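Complex shown without one protein chain; remaining protein chains in place.
Order of writing sets the labels: A, B and C. Residues in every chain begin at 1.
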Amino acid sequence: MFANYAPLIVDGLADAALIFFVAVGLTLVFSVLHILNVAHGSFYSLGAYLSVVIGTFVAGRGWPALSFLALLISPIIVTLALGPLIERTLLRWTYGRSEALQILVTFGLFLILEDAQKLIFGVQSYSQDAPMTLLGTTQIAGIVYLNYQLLLIALAVLVAIGLRLLLKHTGVGKLIIAVVADQEIARAVGIDASRVFMLAFSLGVFLAALGGALASPTVGVSPGLGAETIVLAFAVAAIGGLGQIEGAALAAILVGLTRSAAIYFFPEFQPVVPYIVMLAVLLVRPYGLFGSIGLRRI
Amino acid sequence: MRPILSVRDLHVNFGGVKSADGVELDIHAGEVVAIIGPNGSGKTTFINLCTGYVIPTRGTVLFDGEPITRLPPRKITRRGIARAFQIPQLFTGHSVLENVMLAVAAQSDIWQPIGPLNRETYREAALRILDLLALNDSADQPTAVLPEGLRKLADIAIAIALKPRLLLLDEPTSGVSTAEKTPLMDTIVAMLRAEQITALFVEHDMDVVERYADRVFVWDTGRVVASGHPSEVLYNPSVIERVVGVA
Amino acid sequence: MIHLKTFAAAAVALLVLAMPATAQSDKPSEVGFGVFTFTSGPAAAYGMPGRNAAELVIEQINAAGGIGGVKIKPTYVDEGQGTEGVVAEFRRLAADQNNQVMVAALSSGNCLALAPVAEQLKMPTFMWNCDTHQLFLKDKYKYVFRTNSSTVPEFVASALYLLSVKPDVKRIAIINPDYAFGRDAAAIFTAAMKALKPDVEVVAELFPKLGSPSYNTEISRLVTAQPDVIFSNLWGADLENFVRQAAPRELFTRSKVILALGESILQRVGTLLPDGVIVGVIGDGWWLSPDSQKNPQTKEFVETYRKRFNEYPVFPAFKMANTINAVKVVYGKALADTKGKWPTRDDLVAAAKNLKTETLTGTIELRDDNDGLVDQVIGMTTKDSGHPFPIMGDMVRYQASLVTPPVGVDPLAWIAKLNPSVLATLPKPGSYK
Partner (left out) sequence: MVVRYLIGIAVIVGLLPLAVSWLGFVFTVAIGKGLAALGVAILLRGGMISIGHALFFAIGAYATAFLMRGKINELITLFVCATFITAAAGLVVGAFMVRYRGIFFAMLNLAVSMVFFTLLSKLYHLTGGTDGMRVMTPTLLGMELSRPAFEQALQLIAIVLMVGAALAVDRYLKSPLGQALSAIETNEVRLEFLGVSARGVLLVAYVASAALAGAGGALSAVAIGHVVPEFSYWTLSGQLILIAVLGGISGVPGPFIGAFFLELVRTFAVGFAADAWNAIIGISLLVVIFFLPEGLFGILQRTETRMRRPKA
């Protein structure tokens, strides 16, 4: 029994892990800034590009093991270079304005970032395989898996737990939670909300770029990756309930498993799966699995 | 005579807080009644319950003898209950006149997409109402820049334009300076009498209540704890303690 | 009414600016070619060799004085912008009379979209790479030629070769890109296998979308299906990614794998492949084939290409080079027909009819339906001391006439009638040396 479904579950979870990294960043940014960041997928692809470039560079110099470091360093570079900058210049102009406008601003940013990537990295496909080959393989139920895939699952669990701990037990986390709960009160008690916004946005950028970096050893990176990723992240964030970290995790698992199940049983419908799940969930629970919305005070 | 509004055994519960806990009351046609009570006693919730914005957990609201308890706001409005809000609810993209014209159009041909909103029939009807509330001078101003007192009036003008039989006013004088309260209420009540509209208003200012209400209900923690003519109720020591002492 | 005047002035100004600056002379100083290929996205891994080859061949032709003294001026169009943009560019280029030839396109999808447009605009169009047999299946074109083979001979060849090296195959699995080329290939390969060996069974059929970045779930699915043979006509970066992800997971050692377009990635990720993976060039464009090795022109092309672009020309480069050279031959014929007067687009079309010419890697022959006849070369990966990557060994060259249905015959019906006895009459693996 297990033998039949093991591949489905392992692949589904590995898939879910990658989806989770992007979706949780998107949802986190939304919960704090109330902005649906269309450019979020571009941070994912930037992270991926950069880690391939650095990774293949160090691997080419004879230190393939260092390419693991590239997986961690490149998202940090992307975050430091873009997170505060974008929040300080573009986003803060849009706080408190209409959602339509905020979406448009981030869409403009998306267009610019997509072309910036083309100008920097060219239009051809990039890939690296050092991290994948170094870690070797494992047999589960007769099927060879990359240990790297298993590592992804473990990392996703770690990031989910880590985020929770960060929010619950650190000063920054508490500030974020206070701002999410009630911005006005937070400001009233002297919390510097604008700094919290910047931190939360940068954390979101980091998570997206980390997702891209971690995906890069198993996928080819080429133009259009960001556009594909963002819609998937939207769907997962919406299924989980916008702004819900646990929701994003559950939704990622749901989507990952259903997607791989679809490849086994209905390969034709595999790409529709995330959206069908999303529509089904939102029909029953309009604000996602974990989401809720209050009445307007009148 | 059958009451125009009749509420029986109304309950509602917000996360453990009982905003209505067995409310019962009747309002008769032609009356102007007031509701007083401390903050958080459920006065606004009562208006929300009567207009369908909040659904009661139990109980019934009868308008003109017909149950309207679970109807959505727009259906209740169409039956003849209009309301004005504590925080004026205006269409901020439109001028005062357009706000009222939209309300005028709302009763008949809101669904037609061809003729313009800005037409003579609507304009006349709307200007008449602005006239009643002494708002003519602000007719062409965008509502977004209006001072609070005028916003209140504009909000009420929209409600009046719906030609309601029952008008619910949520703190019509809040946010209005003491000096303006009397002229404002004079205008409103004169208009109510002229248009023969039954009205219920929530109010904090005892002077206003005493001066304009035919009857008053005293509210506390979701219940009606006293009712009657203002001259009796407002001088009842236990009421004073409940309302004034706490509020 | 000021703005109406402003409008009018603007309109007049634009009109003047946009007036064609040149008058038509008898012999133009330059002749424009539209060259359509992928230069962006995952497909560029395959499209760029095409573009490189075009650049090289056009330079060579121009350096040798051009066509009848007229230099070629290419305009490259990126197919990566999507079909709508490609059609728009085609129309824009065709509107300029100086552009006389379109070398279009790489993707079968774009070919299917462009062919009727070419016909409407009476634009001579040479399909340099598109393979779908649907192109000439229902529609007859006057202005559209395919200087390339189609899916039918290409994947019938795969089936024939497979059965000559592994006659006991029972379970086959397919993973192809999800569009005409991949779907056609699956249908043709399956039909050919069923005709030649009726007891084969398709145990999995996957069509990931063109440009998918990850194939991990598909790989697990292929492994669990336990096929004897996996057939794939993935290409470009898709194929690279697939090989990269599948090789460590032992897909290539557990089943016999046919990578019908495998030659194009041997230099990049070929070291990941074990010996014995069946790889093809869909056509005859293999730079190390005996025919290529014999031809000094080809050797020169390979050398120059390698120096300039730092890799050996893969088969898409030959498809492009062969097409442009064929167009040059067409011009030669047309100039002869018009007695030296510069040919019109219609003259070119007349000259291209039933063209038959030598190419760098073999021959091209255009049939009555404008479809091309090209031989099929196929082989298996084998290590070679002369190169740091595997090359093709155990090669076969199937004559075009052997694997191509005649004009006017429904290809799938033709395949269904293939007789297993034909296998005995075919050249054997390794016979092409």
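The rule is short, and it goes like this: a contact is a pair of C-beta atoms (placed from the backbone, for glycine too) under 8 Å apart; a residue touches a chain by one contact, two chains touch by 3 or more.
The shown structure was predicted, so the numbers you read here are calculated from the model rather than taken from an experiment.
Shown chains touched by the hidden chain across the complete assembly: A, B, C.
The residue from A:Leu90, A:Val157 or A:Ala193 that touches the chain not shown here is A:Leu90. Across A:Val123, A:Val180, A:Ala213 or A:Leu289, the single residue that touches the chain missing here is A:Val123. Although one chain is not drawn, the whole complex shows that of B:Arg58, B:Arg78 or B:Arg193 it is B:Arg78 that touches it. In the full complex, subunit A contacts the hidden chain through residues 30, 36, 38, 90, 93, 98-101, 103-105, 107-112, 114-116, 118-119, 123, 227, 231, 234-235, 238, 242, 268-269, 271-272, 275-276, 278-279, 282-283, 286-287, 296, 298. On the side of subunit C, touch with the chain left out of the figure occurs at residues 1-4, 7-8, 10-11, 14-15, 18-19, 78, 82-84, 87-89, 91-92, 95-96, 108-109, 112-113, 116-117, 120-121, 178-180, 183, 207, 209-210. Seen from subunit B, the chain kept out of the figure touches residues 51, 53, 72-75, 77-78, 82-83, 85, 89-94, 98, 102-103, 105-107, 109-118, 122, 158-159, 162.
Just so we're on the same page, only the chains that are shown with their structure count from here on.
The mean-CA centres of subunit A and subunit C are about 38 angstrom from one another, to the nearest whole unit. Shared interface positions of subunit B, i.e. residues touching 2 or more other chains, are not present. Of all residues in subunit A, none touches 2 or more other chains.
Residue ranges on subunit A touching subunit C, taken from their complex, read 4, 7-8, 10-12, 14-15, 118, 123-125, 127, 129, 132-133, 137, 143-146, 149, 215, 218-225, 228, 259-260, 263-264, 267-268, 271. By the touch criterion given at the top, residues 39-42, 44-45, 48, 80, 205-207, 209, 211, 213-214, 216-218, 220-221, 223-224, 236-238, 240-241, 244-245, 248-250 of subunit C touch subunit A in their complex.
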